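All protein chains but one are shown in place.
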Amino acid sequence: MKRADQTRRAVSAVMTSLTALCTLVAVGVLAIILSYIAMRGVSSLTLHFLIDSPRPVGEGGGIGNAIVGSTILLLLSSGIGVPLGIATGVYLSEFGSGLFASVVRFLVDTLTGIPSIVTGVFVYAVIVLRMKHFSAFAGGIALALIMIPIVARTTEEMIRLVPHSLREGALALGAPQWRVTLGVVVPAAMSGIATGAMLAVARASGETAPLLFTAFGSRFFPRNLNEPIASLTVQIYNYAISPYDEWHAQAWAATLVLMALILGINILVRFMTRRKF
Amino acid sequence: MSAWQKRLSPTGNTGDAVFRGAMFLAALLVVMIVCAMILALASHSTLSIRQFGFSFLTSREWDPVKGKFGGLAFIYGTILSSLIAMLISVPLSIGIAIFLVEQAPNFLARPITFLVELLAAIPSVVYGLWGIFVLAPFLRVHVEPAMARAFGWLPLFQGPITGIGLLTGGVILAIMVTPIVSAVVRDVLSAVPNTQREAALALGATKWETTIVVLVNAAPGIAGAVILGLGRAIGETMAVTMVIGNRPEISLSIFQPSYTLASVIANEFTEATADIYLSSLVELGLILFLVTFVVNAMARVLVWRVTRRNSSAGLAV
Partner (left out) sequence: MSIWKQITTGRLAIFLCFTVVLAFAACGGAGNSGSEIRLQGAGATFPNPLYQKWLSEYGKLNTNVKIDYQSIGSGGGIKQIQAQTVDFGASDAPMTDAELKATAGELIHIPTVLGAVVLTYNLQGVSRPLRFSPDVIADIFLGKITKWNDPRIKADNADANPPAADITVVHRAEASGTSFVFTDYLAKVSPDWKQKVGVDKSPNWPVGQGGKGNEGVTGQIKQQPNTIGYVELAYAVQNKLPVALIKNASGNFVEPSIDAVTVAAAASAAMTPDDLRVSITNANGAQAYPISSYTYILAYRDQKDANKGKTLVDFLWWGIHDGEKFAKELQYAPLPDEIVKRAEAKINSLTSGGKPLR
């Protein structure tokens, strides 16, 4: 075997182990963080904790209303943010060659970098101040604005990566362009689009600052979308900034619940969009 | 068909026209919202723009009591912390994506994918707390002294070591950004058709050389992933502000405390009462928009050059 060949194989082997190392590092960091959270919070994870509403320090209490609140906020924001994001991504990839499309692309990219607090204050100024009260509705809009650029970006990338042969085949069979896009291209890119949606949901679910200015917070179970609503992140924030160990433990436990919620949604969506070929 | 009708529906199919119209409306809505944000930022910062002018970008002073404001320290902090974060995260994320797509057996790839994405589900306030209690002490005791011993002759690694500073902020950001970049790169790599891989292998390439071919194919997608990650890094507030020291100073050493645009806006916005104070904070928000804009533009130009040079390598069949 020539020297050059040997070097190439050696490089290949080294690189392979490096990538495995990268993955190990990432999983390792996750394990470290997760074990720290679990260590600090698992003692507070009781059934009571998951159902009850918050109580003053020393009286126990739980995050039941926050779980319901977060779920409602996530549904609301995904319902607005994901379709709008996918539509924008489809527009950019299908009709994306003009000046307007370039403008859209740049603006969407810039939107990814906005601190969530700026988005929150924007929605506060536009919605909360007008309505003269905080509401779950405003919170949902703020989270949707955070989700849109992530979904739009990934959708555009994924749709671009669908091989042209797929499109051409469908067109050759006489399908109109919209059918090709909706019926062939988007489903082909579905797993990538789902990744984008999941990343957006994970991002939105971990935000606190925008919710403080829009959805506010509450000790009670939500009645309707026109009132302030509790959420896991705001509750975690409230507990984490307090001086009490009991509340700190509840904050860590609530983090575990939040992560479980997101993981659950992730698995569900992956299951629903899996490809069976 | 009239010119108008041709424009609206090039194929003559009403379904197409409706579809195109609907997608256009969605994009338009997003554009309007972003423009509204930029306009709101611009209109509320006119006071400080008029008062400080260009010196706002070159002054390091940030004194709410005396009414003197300048954004240079924050711009520096934002760019540096994001740079550190991306330098750590991008190679790591690409490595993870390569491993998951090219090398890992199926039964391993699925669960590891979920695990890495789980990092994205941790709320930023939790990252911040973990940073103070675990990461900062770890860096202070083990990592930073070692770096100071090895590279202390560089001004980059000098000065007192407290664990709270630019490096810690950058590392936390790297951890937060990695799940995003790796997830998107992973999807991009799996979308590269297998014909590319087969062709490379058929020509006698090693596994790694095949991977390089795949990477080049996926370059625009990887750039998109990096842009997303960068956006997160630039705009992150809670976690960074808890470990970066929040000191509006420019120091060459990455061990020193620093301050980012997003952090100062989050920390001082609700309490800012004086008009000039509020206006300066809003101007910082505008600058943040600009920084994101510029960095994104640079990333796009880079990708365009790479793909242009390698256009013969060919994209999808």
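Odds and ends about this structure:
Labels A and B are assigned to the chains in the order they are written; within every chain, residues are numbered from 1.
FYI, a residue touches a chain if its C-beta (ideal position, glycine included) is under 8 Å from a C-beta of that chain, and two chains touch if they have at least 3 such contacts.
These numbers were taken from a predicted model, which means no experiment stands behind them.
Note that of B:Gly95, B:Pro123, B:Gly163 or B:Pro179, the residue touching the chain absent from this view is B:Gly163. The chain omitted from view is touched by exactly one of A:Tyr91, A:Phe134, A:Trp178 or A:Trp252, namely A:Phe134.
In the complete assembly, the contact with the undisplayed chain comes from A:Ile72, out of A:Met15, A:Val29, A:Leu45 or A:Ile72. If you put the hidden chain back, the residue from B:Arg50, B:Lys66, B:Arg149 or B:Arg308 that touches it is B:Lys66. Mapped onto chain A, contacts with the missing chain fall at residues 54-57, 59, 72, 75-76, 79, 128-129, 132-134, 137, 183, 187, 190, 212-213, 216-220, 222-228, 234, 238, 240-245, 269, 272-276.
Mapped onto chain B, the footprint of the missing chain covers residues 61-66, 128-129, 132-133, 136-137, 140, 160, 162-164, 238, 241-242, 245-247, 257, 259, 263, 266-268, 270-273.
Throughout what follows, only the chains that are shown with their structure count from here on.
Listing the residues of chain B that touch chain A in their complex gives 11, 13, 15-16, 18-20, 22-24, 26-27, 29-31, 33-37, 40-41, 91-93, 95-96, 98-100, 102-104, 112, 114-127, 129-130, 133-134, 175, 178-180, 182-184, 186-188, 190-193, 206-209, 211, 218, 220-221, 224-225, 227-228, 230-232, 234-238, 261-262, 265-266, 269, 285, 288-289, 291-293, 295-297, 316-317.
On the side of chain A, the complex with chain B involves touching residues 8-9, 11-12, 15-16, 18-23, 25-27, 29-30, 32-34, 36-37, 83-84, 87-88, 90-92, 94-95, 100-101, 103-104, 106-119, 121-122, 125-126, 145, 148-150, 152-154, 156-158, 160-165, 176-179, 181-182, 189, 191-192, 195-196, 198-199, 202-203, 205-209, 232-233, 236-237, 240, 251-252, 255, 258-259, 262-263, 266-267.
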